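All protein chains of the complex are present and in place, except for one that has been dropped.
Note that the chains take the letters A, B, C, D and E in the order they are written out, and that residue 1 is the start of every chain.
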Amino acid sequence: MVEEIPVKKQQNTEIRAEDFRITEEPFYLPAGNEAVLFQAAYDARLPVMLKGPTGCGKTRFVQHMSFRLGRPLITVACHEDLFVSDLVGRYILKNDETVWRDGPLTTAVRMGAICYFDEIVEARKDTTVVIHPLTDDRRTLYIDKKGEVIPAHPDFLLVISYNPGYQSVLKDMKQSTRQRFTALTFDYPAAEHEITIICKEAGVDQETADRLVRLGTRIRNIREHGLTEGASTRLLIYAARLIRQGVAGADACRAAICQPLTDDEGLQETLDDLVKDLF
Amino acid sequence: MVEEIPVKKQQNTEIRAEDFRITEEPFYLPAGNEAVLFQAAYDARLPVMLKGPTGCGKTRFVQHMSFRLGRPLITVACHEDLFVSDLVGRYILKNDETVWRDGPLTTAVRMGAICYFDEIVEARKDTTVVIHPLTDDRRTLYIDKKGEVIPAHPDFLLVISYNPGYQSVLKDMKQSTRQRFTALTFDYPAAEHEITIICKEAGVDQETADRLVRLGTRIRNIREHGLTEGASTRLLIYAARLIRQGVAGADACRAAICQPLTDDEGLQETLDDLVKDLF
Amino acid sequence: MVEEIPVKKQQNTEIRAEDFRITEEPFYLPAGNEAVLFQAAYDARLPVMLKGPTGCGKTRFVQHMSFRLGRPLITVACHEDLFVSDLVGRYILKNDETVWRDGPLTTAVRMGAICYFDEIVEARKDTTVVIHPLTDDRRTLYIDKKGEVIPAHPDFLLVISYNPGYQSVLKDMKQSTRQRFTALTFDYPAAEHEITIICKEAGVDQETADRLVRLGTRIRNIREHGLTEGASTRLLIYAARLIRQGVAGADACRAAICQPLTDDEGLQETLDDLVKDLF
Amino acid sequence: MVEEIPVKKQQNTEIRAEDFRITEEPFYLPAGNEAVLFQAAYDARLPVMLKGPTGCGKTRFVQHMSFRLGRPLITVACHEDLFVSDLVGRYILKNDETVWRDGPLTTAVRMGAICYFDEIVEARKDTTVVIHPLTDDRRTLYIDKKGEVIPAHPDFLLVISYNPGYQSVLKDMKQSTRQRFTALTFDYPAAEHEITIICKEAGVDQETADRLVRLGTRIRNIREHGLTEGASTRLLIYAARLIRQGVAGADACRAAICQPLTDDEGLQETLDDLVKDLF
Amino acid sequence: MVEEIPVKKQQNTEIRAEDFRITEEPFYLPAGNEAVLFQAAYDARLPVMLKGPTGCGKTRFVQHMSFRLGRPLITVACHEDLFVSDLVGRYILKNDETVWRDGPLTTAVRMGAICYFDEIVEARKDTTVVIHPLTDDRRTLYIDKKGEVIPAHPDFLLVISYNPGYQSVLKDMKQSTRQRFTALTFDYPAAEHEITIICKEAGVDQETADRLVRLGTRIRNIREHGLTEGASTRLLIYAARLIRQGVAGADACRAAICQPLTDDEGLQETLDDLVKDLF
Partner (left out) sequence: MVEEIPVKKQQNTEIRAEDFRITEEPFYLPAGNEAVLFQAAYDARLPVMLKGPTGCGKTRFVQHMSFRLGRPLITVACHEDLFVSDLVGRYILKNDETVWRDGPLTTAVRMGAICYFDEIVEARKDTTVVIHPLTDDRRTLYIDKKGEVIPAHPDFLLVISYNPGYQSVLKDMKQSTRQRFTALTFDYPAAEHEITIICKEAGVDQETADRLVRLGTRIRNIREHGLTEGASTRLLIYAARLIRQGVAGADACRAAICQPLTDDEGLQETLDDLVKDLF
């Protein structure tokens, strides 16, 4: 399928580091020494892998560290139809001339950005291979279409995230890829931290946040009852926001926490009991 | 396969919000607090997921809410051959110039429409990934073909629907997607509501609608006998319309309700007994 | 693979309703109230699904009803490589201009034809999704390539056929599609009807037709012995035509009925015994 | 992959019936009434299916009948990458003009040729669907790329072949296709016939041919020992030709009959014993 | 993916038989009557299939026979991405003209070369079908892209090779293909022959070659212990060459014979014991 037609007269598309720089400090409450370790890995220019469940703050952490390190952040959401040329770049027609347009990875390599591959296991295998020379002492990107080898900018760092809960035979990360990264493990925030986060993000009072966190904790504890994953901090924030819009607590929890988590009717009843206990 | 050939001289194709605005109030009978919750989610700009069986009114509900909120509605029927460029847009040739044409999602993001993805689990995985940054606090759409990041219009909202009865290992929605939505659960309307709906939609009398609803209820109760799904309100309306055309009640029920539901001969006999009881 | 090259100088290809109108009444012997029900469904503009085995007259019935209703008939034989653009249309180059060419479904929607999808379960899933908005109260066709929504002509009707005997896990019709249609079930004609049909279609005498129908009935009764499907009326007509060419009855039955039905040698012997009994 | 580049200046490529007419009578020894039945089917214009094992003379029979009927013969070897456009035709560029070029099926339909699909079960499903309207009373070919319906020439006939021994779940012929054909079953020729054929085709004496046929018969009788298929007449002719080149009988049989039939060493020994008995 | 861009100004690419003629006699030591049988098959123009394990001399034999017969040799290494157009040819742009470029098979058919398909079972099915008419008495190549039927040059011969050890359900050769070839079976050379070959190819003394052959024979005898295939003559030659470079015998055998054969550690120990016995 012809998905893209050559661009003849196009607006200027210069990509500048400023566009990817994070100008306001993203709110992030450290759970442990993850910021220290990230800083050390960055200083040694070792690639970093963030492991952890959905919605526990990995993306926010990368935004936070990019701000702290003063580096632009380029994010690539991985999926199984992401081709190498989507990352590295391609030739396009422009005013009857053919010009090369860098993809996001090439841009990051050149400008010394932090390049963040979200959910790396979803990516195609060829995509994984292209990052290998960027993660060992070569620190180069090979653009086979141009026959060009680009040495990474001294400030460049590759960061990837993945959710170990999704690991499957088909989508496992190969040891030859894994063993190219230092790894930081994330989990749901501790209760007092999560309360602070919910208050800040949803604008609710301490009491509401506390109840929501207690609900979240209980749900995470019944994971062995059949839930694929526990309730993320994000869902607790969603419920808090609905409550702030005037929705009753129990209704907000059902719509923002219980229903998104599962379609199983038995589990919904269990979740409903937990909600009733608290709201 | 070359499916599309560049467009050189094409009629003006400006897309205006007016074309997607719903001008007459679509008939919708609320079953519970779904309208209130949707309103609250919209006010907090939280993405919404509608869960429920075939033909129980999810699409109608979105039309209804779009009218009430005064927002244009752009609907995308998901299927496994829907590519990201079908959603986001592509470059096309026009009068020897190459111009970018926004896809329906980009249009919705720019104009502040409600964008409704019908049967999201049918979509390709890359399609699912593209909506992620629209559903967290970034509220942005990244168009990799243009290297452009579009912040969503303040009025934009993403709504998705899916049928939990179809969930399978292959087409399950990932937790990382689920946990980005508040969820409203739909079911067949209560009897008195369904009677009102049938009378209004098919123009039949109360008595006919009542019998049809009783038939529908009984069929839904025998689901454990092997029916994949119960009879939808839509099918009851179909039968009512055939009756209104002068078809005998039993014939109408067989053609509009029993035969569409299943090919199993044993089940057809069971259904036929239910029909004979009522018509 | 480039399968089609742009058409620069092509003969006029205006599509006119007249080309699809059936001008002579196709012979069809009603088996029950199927014509009445079809008429009622058409009057209520409810989409129709024809269910039944191979070669029992579904296609002929649609031709017949199209003639009686005075509507043009556009037939689409479904298969797994039929793309949405094959149905809806595509842009092509013509005399250096790019013009849009409607596909058969768009043509039918515009001219108010009956559009008949033969063996719908063979179609790709995206094809199925595109007909959804045509089968509910929206009655619209959305052409995403043009960003155009076409309201169906008031006389338009969608008819689909499928053979429940082919149903499989892979090629099942989804409830969300099924529950958009009224359904008429077809089966082999009653004996006296089938005799009349064979006499008329093959030009043989009553006696020959009677023997063939008795053979057909017996074969259909031994389906549980391993035949995937019974002998269709079409095959009985084929045998009758060979007989009319002077072929001996038994030879004609073997060549036109037994051999096409199965490759199993044991079954062939059983079928041969049935033939010998009658010819 | 771009497999074909538009043809600008090409030699004249008019296709004439003469090119496909068989001018010398192909040698064919009838085994039974197959020629009579084919003639009758042709006179009634009923499509014909030839069933039988590899190398037993199906292709030769079609050539023979085409000669006898004085009709051109167009053969299409089916395989799983044969697209509809390979059969029906496509648009190509020629001297800056775009012209339509008929594929072999369209050519046959227009000129009234016998169109022979060899090993039809190997074809893609869409290919099978395109022949349906040619095999019922419509006798039309629908070219969707041109929106053109071509009525078949009165002399046109469709013939297909397939090998029931290859039937598998994946490559079975659907009943809806099977029940559109009369069927002639082929098998290895009777001994005296096969001797005549070998003498004629390989130029060996009666004695050699007789021994080869006895070998062939014995091999066919041990099929239950694990051979997928028996030795074809073609292989017996190959052995006869090697013998005629001066190769010793046993060596010729091993190279031309035993080794091509199987890779199983145990079976080779069994076959070798049969060879030693006769040569 | 656009893999190839039209060639506008290209150097002359006339293909001449001389380029494919083998001018020096390739060393080949006959194992039995294979050269006689090949000669007879060539004289009768019967297609030839070479069966045998990896590295036992099939390719060398074809080179040898091509030299002896004075025919050019065109080799095609088969793989699952070899398309028919890679064999038959395609249209390309050249100086604004479109010209046809023959593929290797068409070239061989026209010039009367021996065309050698190496590892035919790896080829795509469509590739196999295209050679069928070249292997029966038609001896023609049908180029569907040009609508041209090319009669084979009288000197043309088709030769294929395959390794019965690779046969699998997925990649089996169909009987309808097998039964079009005479077959010659190859195996590892007899000990005295193999010694001569190794001396000649690696330039080592008789004693070294003798030890290597004894090692090879023992390894072939332990195939039932889990080796997929025995040590090829090629590997013995490799070891001999390393020895000739001054590497110690045991080290050379491990690097050139044992390690390439298997990754199984237990088997490596067994192989190592065999090596130690001899070096």
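The criterion applied here is as follows: a residue touches a chain if its C-beta (ideal position, glycine included) is under 8 Å from a C-beta of that chain, and two chains touch if they have at least 3 such contacts.
These numbers come from a predicted model, not from an experiment.
Colleague: Could you tell me which of the visible chains the hidden chain touches?
Modeller: A, E
Colleague: Which residue, A:43, A:192, A:205 or A:269, contacts the hidden chain when the whole complex is considered?
Modeller: A:43
Colleague: Out of E:39, E:54 or E:217, which touches the unshown chain?
Modeller: Only one listed residue reaches the unshown chain, and that is E:54.
Colleague: If the hidden chain were put back, which residues of chain A would touch it?
Modeller: Spelled out for chain A, the touching residues are 1-4, 6, 33, 36-37, 40-41, 43-44, 46, 49, 51, 83-85, 90-93, 96-98, 100, 124-126, 128-130, 132-133, 136-137, 142, 144-147, 149, 164, 167, 174-176, 178-185.
Colleague: With the missing chain put back, which residues of chain E would touch it? List them for me.
Modeller: Looking at chain E, the ones touching the missing chain are residues 1-10, 13, 15, 19, 53-55, 59, 75, 77-82, 86, 93, 101, 103-104, 118-119, 122, 163, 165-166, 201, 228-229, 231-232, 234-235, 238, 241-242, 244-247, 251-252, 255-256, 259-261, 263.
FYI, only the chains that are shown with their structure count from here on.
Colleague: Leave out chain C only, then trace which of the remaining chains are still linked through touching and list those groups.
Modeller: Apart from chain C, the chains cluster as A, B | D, E.
Colleague: For the copies chain A and chain B, give the interface type as same if over half of its residue numbers appear on both sides, and as different if under half do.
Modeller: Interface between chain A and chain B is built from largely different residues.
Colleague: Select the chain whose centre, defined as the mean of its C-alpha atoms, is least distant from the mean of all protein C-alpha atoms.
Modeller: Per-chain C-alpha centroids compared to the overall one single out C.
Colleague: Superposing the C-alpha atoms of chain D on chain E takes a rotation of how many degrees, nearest 5?
Modeller: An angle of 60 degrees brings one copy onto the other.
Colleague: Could you work out how far the Cα centre of chain A sits from that of chain E, in whole Å?
Modeller: The answer is 51 Å.
Colleague: Counting only residues that touch at least two other chains, what does the list for chain C look like?
Modeller: 1-4, 6, 93
Colleague: Name the shape of the chain contact graph, picking from line, ring, star, complete and other.
Modeller: Its topology is that of a line.
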